[in-house]
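One protein chain is absent from this view; the other protein chains keep their places.
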Amino acid sequence: MLDLSVNLGGLQLANPIMPASGTFSEDLADVFDLDVIGAHVTKTITREKRSGNPTPRVCEVKGAMLNAIGIPSKGIEHFLTHTVPFFNRYQAPLVASISAPSADEFARLCEEVSVEGVAAIEVNISCPNIEEDGKAFAMRPHTTSNVLNKLRQATDKPLWAKLSPNTGEVTEVALAAQEAGADALVVANTLLAMAIDIRSRKPKLGNLMGGLSGPALKPITLRMAYQCAKAVSIPVIGCGGIATLDDVLEYLIAGASAVQVGTATFISPMTMVHLVGELQEYMRTNNITSLSEIIGSVRDDEASDKPVMQEIGQ
Amino acid sequence: MLDLSVNLGGLQLANPIMPASGTFSEDLADVFDLDVIGAHVTKTITREKRSGNPTPRVCEVKGAMLNAIGIPSKGIEHFLTHTVPFFNRYQAPLVASISAPSADEFARLCEEVSVEGVAAIEVNISCPNIEEDGKAFAMRPHTTSNVLNKLRQATDKPLWAKLSPNTGEVTEVALAAQEAGADALVVANTLLAMAIDIRSRKPKLGNLMGGLSGPALKPITLRMAYQCAKAVSIPVIGCGGIATLDDVLEYLIAGASAVQVGTATFISPMTMVHLVGELQEYMRTNNITSLSEIIGSVRDDEASDKPVMQEIGQ
Amino acid sequence: MQKKTLQAALGHPETALTAFEVPTTVLSNKPVNAEYHLLVVSAPEEILACTPGQFFNLLCPVSDAHSPYLRRPMSIYGFDRHKRRLSFLYKVAGEGTGALTALKRGAILPVLGPLGHGYSIKDDWQKLLIVARGVGLATLAPLAQYARQQGRQVTAICSARSQAALLSTDYFRQLGVNVIALTDEDGTSDTQNLRSIIEKQIAENGVDAFYTCGSNRLLAMLQELSRHYGIEGQVALEQQMACGLGMCQCCVRPFNRDGEQVQLRVCREGPVFDLMEAIPC
Partner (left out) sequence: MQKKTLQAALGHPETALTAFEVPTTVLSNKPVNAEYHLLVVSAPEEILACTPGQFFNLLCPVSDAHSPYLRRPMSIYGFDRHKRRLSFLYKVAGEGTGALTALKRGAILPVLGPLGHGYSIKDDWQKLLIVARGVGLATLAPLAQYARQQGRQVTAICSARSQAALLSTDYFRQLGVNVIALTDEDGTSDTQNLRSIIEKQIAENGVDAFYTCGSNRLLAMLQELSRHYGIEGQVALEQQMACGLGMCQCCVRPFNRDGEQVQLRVCREGPVFDLMEAIPC
């Protein structure tokens, strides 16, 4: 029997394909039965209602996109009364993505979303931390530690820390999150970028800068997923530029235990459905019975060409 | 008269288009007269001969490439006796890119390349600093300060600091470089990335990881060039994913005073020639007489849509 | 792809599936004037249960010349469930629409839809006035057709830069719509003249509802007239989109709803909105 299931620090998923926060919502149920995918990850919510960034909020760059949606949120109330019940019609576990501008507020929200029907909490620590210098929690190991410690105390649910690719210290941040008690890491969020309309000379995003996502991001976040998987012992969930089966396999081989699909769903809303089917087919064709045969199987000690150094025939 | 010239901290270039280090060599003279471009920037050299990284050294990713060439170098001797004389046949100024694994060795090499015929020195501080924890100098402000201070003392030539996009503190690093006496900043080098062949499960680069360059990099390095140009008062030279006139204009509008073209030359070796011509044509068509009308002209205070808030007609 | 998963995904929905990601086949794709192309595709029946004002999100082809990445939203210009035909009238603007022009008969065009909420006609809206500029008329063509099928009286005031840029007026006339064409080149399209023509319509013929789209100038004017004469109406709006489904929240615009300013998604709550709720920007 083919086994597509994965266990992410205690949470069992029927398959390793799930959406990335902010690129998924109830609305996708218009296109396919949401129970086909491994989990449901919500758009990041905040406690309070928020309206998000000014428009234009997205733009296209070569083979990728930038977004500065911000975190428009209907608040915790709406989440508990509408979002949770909606997703509880499905078998796939619900992962609530949350964020807050200070560690204490973060912890409070974490406690409040720790309700029945929420299977895990993904903490979007790529948002600015107003208590420090406004840099995102996930930029540095010590701010990651601080917030994760408080979050850990606020919930017994599995806690996934979503890292930022903007830091120069991603493995240090990963280790800090693990030490503070994260059950899994999501690697990674979008990378800060910019585009300018040369005719109007205006930035293409209302917020000036925004996050790069899509295929262009993949080689960068794949590298980070690999580095993190090498450094930590908790599961890594790969995220960034995944659109094809090859992308999924690349992350799994690099060491990710599951993957999140973001922008690809905008280009092709059936992407996740196809990926689940293609992964199954790949395993069947290659006589692979369990994902564990793929995860972390990168042959990184055999990467370089080894020229035959001795003269042949002598 | 159309004026394409730029002054980069004392060094005058006939036009703002020059090659990026490592993507240019004497060999390009096979394809066009090298005096058409604004400057000649050499591949980074080290004092000693070095052989560089194992193959495979490059691979292709979606709309971009990764490289882990390393710094194969014929050494300072060959540089002084061959490279400098070759380029001195041309009018365009020669910029020597150098690197070393410690600040003192860096300074020593800097002194040695400060010869007649070398117009400016670009210091590739994105290479590992073996004295600290092996992280590149350009990853942190203090290591940048340390090495730039020594480099500044080693030469009277214009000193260009080439920053790394791998840091989470690019403006802090930019400021540190400026304070330590850099005459210009090159923003930026390649971004650490990875690709895995899913059939062999081997990393596609012999070195496991390598630098992303090409169009996928542009939105990221453009953002950094913008941030640096806002933060410092010395000229910024934009670099990353430039292939078209629009790309050049985007960097100039963002605040770059000149640009370096890297990977695009691999795809189309005439790229720089075309860019010089198209820039000239653009200025003529738009009645722009000097590049100063373009540089830094981004309308960043007008980026967001302003809905008409008052009810019309009341 | 694995058939079972696909069947599972499409076969046992918890909620009814309403939007479909499917390939269509190009039947024709021709310029109708210097700026606009008419694209007709053969489409599977399930996506043709659509209403006027809805749109599709098109995956434009990639080539050496064009590399669109996101899909491009396009209003339905015409649809015929019986003949399995779907058409779009598009203005060649940039990367995506530029890429569309290269589609030849027989080419595959992946579409996603139908999306959003279209126009509706209240029972007591018997006399409809459509006001549109340029390609705006495209969005309103299927509405005009539907309204005529419902036996409503329809007048359409179309303005454009030139006579050559006036689109679909013949088609509107064929439907039995009273067409009033105004152009910049004839000097008939200025706000003043347009306003007095509309007021004349109201006075002489009577208008139960306004329908418009796109232009802020028209929207603002119709809101004023609506307030003044107590005439209701609907407007189709545009905004930059990514997903087209309601997931990404990039396509929001501000609206006045119940005295409050709210952000609504053009792709989901729209693209057709109550005339008075829209805020011109």
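Of note:
A, B and C are the chain letters, set down in written order, and residue numbers restart from 1 in every chain.
As a working rule, a residue touches a chain if its C-beta (ideal position, glycine included) is under 8 Å from a C-beta of that chain, and two chains touch if they have at least 3 such contacts.
Computed from a predicted model, the values in this text were never measured in an experiment.
When the full complex is taken into account, the listed residue touching the unshown chain is B:Gly277, out of B:Gly9, B:Pro101, B:Gly277 or B:Gly296. If you put the hidden chain back, the residue from B:Glu60, B:Glu77, B:Asp104 or B:Glu302 that touches it is B:Glu60. Counting the whole complex, the residues of chain C in touch with the unshown chain are 61-64, 67.
For chain B, the residues touching the absent chain in the complete assembly are 22-25, 27-36, 43, 51-52, 55-65, 67, 69, 72, 89-90, 214, 263, 265-270, 273-274, 276-278, 280-281.
To be clear about the criterion, only the chains that are shown with their structure count from here on.
Placing every chain at the mean of its C-alpha atoms, the farthest one from chain C is found to be B. Computed centre separation for the pair chain A/chain C is 36 angstrom, with centres defined by C-alpha atoms.
Note: centroid distance chain A to chain B, computed from Cα atoms, is 31 Å. Residue positions of chain C touching 2 or more other chains, listed in rising order: 67, 253. Multi-chain contact residues, meaning those touching two or more other chains, occur in chain A at positions 55-56, 61-64.
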